[in-house]
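The complex appears here minus one protein chain, its other protein chains still in place.
Here the chain labels run A and B in written order, and each chain numbers its own residues starting at 1.
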Amino acid sequence: MDEKKRGNFGFLKWLGNDLKDIGQTFARGDWKTRLSFLIMGFGQLCRGQIVRGLSLLALQGGLLYFIFGFGWQYLTKILTLGTVETHREGRVTVYGHNSFFILLYGILVIVAVLALIYLWRLNLRQNRDAEHLLSIGKRLPSNKEDLGSLLDKNFDKTLLALPVLGIFIFTVLPIIFMICIAFTNYDVTHQPPSKLFTWVGLQNFKELFGIGGTGNFGGTFFYVLGWTLLWAFFATFLTYFLGMAVAILINKKGIKLKKLWRTILVLTIAVPQFVSLLYVGKMFAVDGLVNAFLMRWGWISTPINFWANATSARVLIILINLWIGIPYTMLIVTGLLMNIPAELYESARIDGANAFQSFRKITLPYMLFVTGPFLLTQFIGNLNNFNVIFLLNQGNPKSLELTNNAGATDLLVTWLYKMTINDSNYKIAAVIGIMVFIVTAVISLIVYNVLPSVKDEEGFQ
Amino acid sequence: MKRRKRIVNTICYIVLILISVIWLFPFFGLVLQSFRGESGGMVSYLVPQEWSMKNYQFLFGSNSKFLKWYSNTLIIALFVSVLQTIVIISVSYALSRMRFNGRKALMNIWLVLGMFPGFLTMICLYFLLKALHLTEAGAIPGLILISVASSGMGYYVCKGYFDTIPRALDEAAIIDGATRAQILWKMIIPMSKPIIIYTALVAFMAPWCDYIFASYVAFGYENSYNVAVAMTRWVWTNDYQGFFTRFCAGGILVAIPVTVLFMSLQKYYVEGVTGGAVKG
Partner (left out) sequence: MKKYLALLLALCMVFALAACGQAAAPAQEAAPAQEAAPAEEPAATGALKIWVAEAVVDFTKEQVASFMADHPEYAGYTVSVEPVGEGDAASNMLMDVEAGADIFGFPQDQLARLVAADALIPLSDENAAIVADENDAGSVAAATMAGTVYAYPLTSDNGYFLYYDKSVISDPSTLEGIIADCEAAGKSFYYDLRSGWYMPAFFFGAGCTLTYDTDDSGAFTKCNIDYASDAGLGALKALIALHKSPAFVNGSSVSNATNAAAIIDGTWDADAAKELFGENYACAKLPTVEINGTATQLGGFGGFKLLGVKPQTDETKLALCDDLALFLSSGDVQLARYNVVFWGPSNIAAKADPAVQADEALAALGAQLAFTVPQGQYPGEYWSLSEALGDDIIAGKYDTADDAALMEALQNFQDTCISYAG
């Protein structure tokens, strides 16, 4: 993975060196090493490193079996994603190729091939090193040492093996798959198992930016993107500052029952959102509890349709999000406030600063410095805040000015969710997914380069 | 001066009481609705005209699978909580205390992966789980697998905490002949009680709210539903007229254990969330 950084030229150079090394290993190696080129782990087994040898051999066998026994049929079709259509014999259905599995397992097989090459290289290097050690009269690590090191020197490998594997299969593989989908025509009229889908190049991206597409798709995309950013901004910073205000209020000297106030606020974190948000959303319906109370108290004469209008729906969502978000910030800020040395405030007061000045000069800068990364993760979390939007009003209200089922409060994520569920429009959803990634990545990159507190990882130790 | 202080404090109390009312109101409403005896639909008043336990009786009655859904969710939550904590501790320890080739690269790749919207991969995950026979009747282990498998990427908070434990302690232990595994087990874990409880608590709470992916995976097989999947149907589809008060009652029952647990472990949650926020 380090290789990538060195750029193309560096990679070629590295590849050349590596090939040379492989050649030299073969030329200079003994027969055990040479046989290891075909049978992985052979040299290790002969030299008594049974654990290494057996695991390499097992991996080779397993991978080869996987690639040729299972994966080959998918790999060979990956360029077309299948050609045999589903048809009926009489009234009985005979399924043809399944483009979905061809793509999914095709990717998996390619990864397996790469893994095999990597292991093979590792196997050669071990043989070479073992020969070298023996030739200078040293002893090879015993099986027991090999196993023992997994709890000590190589403990990181033991710890990371399963997590890395899990992330690979259930995160990386699906993401690669999804990126591939953006270059296919997988949608409602090309759905496996009955229909095939195939590669279409950049067609979907062209449609997104309004080149040869239908309707106002590009405009809708930027509209939704705009609101997504606006929402993330307000949802993050309003909650942050108001949360801080509430924390400072509760922490104020002379306020009693601090724990009670905090506990009341924290309820919103504890109660599952699908319960609380669904209820709160219904409270604000045009014939809901809030309107009923406002009318009973005589504050309004006709009910307000909060969810009907784009602006009021957006404002309401941001406000309800405060209800969810303030307690969270409050907790964090409460913890941090204790870390600020009391002497700082003391000396500020002696210098004649009032409460607001000491907040502006001491509390705020400290908070911003320390909570920088938190704000960033909150911002990214809000860009993808599915629950609040979806449980409250499903992204409505819609408008004739928007296309593809988008509504005024839809975030990119809720929009692409609707596309997959309601319209089975996987190809466009994949394109939008990539766009979400780009937006998130750009913002994170900018913030990361600006934030002082992220740069210095080792500084904390 | 004293008078001014008293006025300020009074204002503060008024604000706090106002905040408390706003924050408690929905829960208050939820509880009242759950005891409503008249029609099960939406109403525009708060206090029931007729108090009744019938919504709760329905949930526990033989016509409802609520207990099954409840225990499904509980099982998922417990397993996810334990396994996810183990995974996160392992990853955090490796990334915080050990230096190995590709460590930075691994962290960067995981950071980048986190920026892809997870919803898109749901259909792919569904078919992966289906290939492993972990959908429909096998949805419970399937959901546990998915939650645990990718949890390694959520190491930030825990690693941040481990980073604050002085490395000199490790070095001293290594000189004394301890292996890395022993250091983790005998030294780091006992010192990290708050963060472990925090991790476990967060992991425990998440499955109670998982309805989109869970409904994909259960794929119409009712015995595999969790409470969120089962109960959102009551308010979102036309098939369940008059289930709103039952939804409220179910919501209360779901909220109770999570809330009690959360409240009793709140101290650790604050420590975890603060530590995590600072360390990123």
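A few notes on this one:
Convention: a residue touches a chain if its C-beta (ideal position, glycine included) is under 8 Å from a C-beta of that chain, and two chains touch if they have at least 3 such contacts.
Because the structure is a prediction, the values reported are computed rather than measured.
Note that of A:198, A:387 or A:424, the residue touching the chain absent from this view is A:424.
Contact with the chain not shown here comes from a single listed residue; of A:45, A:78 or A:108, that residue is A:108. Taking the complete complex into account, A:169 is the one of A:169, A:317 or A:336 that touches the chain left out.
When the missing chain is restored to the complex, the residue among B:133, B:167 or B:267 that touches it is B:133. Touch with the chain omitted from the figure is made, among A:32, A:157, A:252 or A:314, by A:157.
One chain of the complex is left out; on chain A, the residues touching it are 52, 55-56, 58-59, 62-63, 65-66, 69-71, 73, 86, 88-95, 98, 101, 105, 108, 112, 115, 118-119, 122-123, 125-126, 129, 146, 149-150, 154, 157-158, 160-162, 164-166, 168-169, 188-189, 191, 193-195, 214-215, 282, 285-288, 292, 302-303, 305, 308-310, 396-400, 402-405, 407, 421-424. With the whole complex as reference, residues 39-44, 123, 126-128, 130-133, 135-136, 216, 219-222, 233, 237-244 of chain B touch the missing chain.
Rule of thumb we're sticking to: only the chains that are shown with their structure count from here on.
Averaged C-alpha coordinates give centres for chain A and chain B that are 18 Å from one another. Of all residues in chain B, those touching chain A in their complex are 5, 9, 12-13, 15-16, 19-20, 22-24, 26-27, 29-30, 33, 42, 44-46, 87, 90-91, 93-94, 98, 100-102, 105-106, 109-125, 127-128, 145-146, 148-153, 156, 160, 163-164, 166-167, 179-181, 184, 205, 208-209, 211-212, 228, 231-232, 235, 244, 247-248, 251, 254-255, 258-259, 262-263, 266, 269-271, 273-280. Those residues of chain A that touch chain B in the shared complex are 1-2, 100-101, 104, 148, 151-153, 155-160, 162-164, 166-167, 169-175, 177-178, 246, 249-250, 252, 254-255, 261-276, 278-280, 282-283, 285, 287-289, 291-292, 323, 327-328, 331-332, 334-336, 370-374, 376-377, 380, 384, 386-387, 412-413, 416-417, 420, 426, 429-430, 433, 436-437, 440-441, 444, 453-454, 457, 460-461.
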